[in-house]
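Let me begin by handing over the structure; questions about it come next.
Just one protein chain is left out here, and the rest sit where they should.
And now, subunit A:
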Amino acid sequence: MAADLTSQGTAGRPSEERSGKGPEVAVDARTPQADIHARQLAGLDALELSVGQRRGFASRLWSGIWPVASAIVIVLAVWQGVVLAGWWPEYVFAGPVTTLTELADRMGEAEFYGAVAVTMRRAVVGFALAIAVGLVVGALVSRIRPLRRAVGSLITGLQTMPSIAWFPLAILLFGLTESAITFVVILGAAPSIANGLIAGVDYTPPILLRAGHMLGLRRLSLYRHVILPASLPSFLAGLKQGWAFAWRSLMAGELLVIIANQASLGEQLHFARELADSAGLLATMIVILVIGIAVDLLFGAADTALRRRWGLHQVTT
């Protein structure tokens, strides 16, 4: 920093030539000086405020859609290419046309929506419970030092453990029930969510803690008004990762734990393999992929909104 920057001479005391510049300069008789300061400040404020403009909706929509559309076209082309190469017979590896026709057919049936509903219900319930568990564990571990030493690395360990490895135990404990699936979904997602919160608490800028402390916020109120909001971006990243783990765990669970009269996406996948229904199998996989991406996009949108509010978004050209 420059040790001693001097004024440019335009700021400071009111000078005659300045106050005589325009007819709009009506000097308040009581506090002329304060009034001119106020207006000089207002002038600087107006000059310094950014004139950021958001692009129109159509242009933003288009810039979001075209990369996705091109990616889909490329994937379909490669897929068709592999089918045409003839490494596998068509009844083992169906082509895009057959698969998409099958998918369209299924989407016309109520059974399809029933299966999606069952799977989504399990996902939402499991994920919600995982958030609750992750929040409680994350909050406790981040605040209580001995607890962190004890279980901090255990949480990361759990995160790296493949969720399918939990199923034998889950089935022993809960039998072939939905509880077994939910159990594994929670174990899959909660560590990421807890870790997200812990990282967010750790990375709370010290200056904000000091500011909060100076304002008189202590312990719980400091946690509530400063630390928790400050850890929101990291928590959101944890949620996003947690969702990916939850969705994977759920699919593994639905493949292993088949419950009678409870058609689900995983179960459809299982039976499609049993019946060697290649087109049906691929159609179900597409549905699973699309749901996973759609939820991820929701988290992405939440993240973008958050960064915009905080002023962390990148200026896009």
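Everything that follows uses one rule, which is that contacts are C-beta pairs under 8 Å (C-beta built on N, C-alpha and C of every residue); 3 or more make two chains touch, one makes a residue touch a chain; residues count from 1.
Assume contacts and distances are computed from a predicted model.
Visitor: Missing chain's UniProt protein name, "Molybdopterin-dependent oxidoreductase", "3-oxoacyl-[acyl-carrier-protein] synthase 3 protein 4", "ABC transporter ATP-binding protein" or "Alkyl hydroperoxide reductase"?
Guide: The chain we cannot see is recorded in UniProt as "ABC transporter ATP-binding protein".
Visitor: Sort through A:40, A:156 or A:262 and give me the one touching the missing partner chain.
Guide: Within the whole complex, the residue contacting the unshown chain is A:40.
Visitor: Hey, which of A:217, A:244, A:259 or A:291 is the one touching the hidden chain?
Guide: A:217
Visitor: Which residues does subunit A use to touch the chain missing from this display?
Guide: 1, 3-13, 33-34, 37-38, 40-42, 44-45, 48-50, 207-208, 210-217, 221, 225-226, 229-230, 232, 309-312
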